[in-house]
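For this view, one protein chain was removed and the others were kept in their places.
Entry: subunit A
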Amino acid sequence: MSTDPDQTRIADLVGKNDVLLFMKGSPLFPQCGFSSRAVAILNHLGAEFDSVDVLQDQGIRQGIKQFSDWPTIPQLYVKGEFIGGSDIMMEMYESGELATLLEEQGLVKAD
């Protein structure tokens, strides 16, 4: 296991939040078009999610790319598993896979 404190913090965040989006900005004020699209998809599906603004934390901003071996942000994690970036989210949204995944895990808000 890594002893890098940023990797430990990221693993902790990913472990504690069922649906977690690492993004630029906040869900209300996304600072990048890709992050904005990721938030819109999760909101549209009624997902309960938490987010981490990587612009507020350089350690996480760099560390998350190593953690997932993925070079871009946003990044979505569901139940500790890396799902993908905004393009994969969009494809999974359009195919219905993302809705199914969230529903099966009971991660969609009740109306």
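As a convention for this text, a residue touches a chain if its C-beta (ideal position, glycine included) is under 8 Å from a C-beta of that chain, and two chains touch if they have at least 3 such contacts; residues count from 1.
Just so it is clear, contacts and distances are computed from a predicted model.
Asks: Choose one: "Flagellar hook-basal body complex protein FliE", "BolA family transcriptional regulator", "Transport permease protein" or "GGDEF domain-containing protein". The correct choice is the protein name in UniProt for the chain not shown.
Replies: Hidden chain, UniProt protein name: "BolA family transcriptional regulator".
Asks: Among A:27, A:63 or A:85, single out the residue that touches the unshown chain.
Replies: Candidates A:27, A:63 or A:85; residue touching the omitted chain: A:85.
Asks: Go through subunit A and note every residue touching the omitted chain.
Replies: 33-34, 65, 69-73, 82-85, 87-88, 91-92
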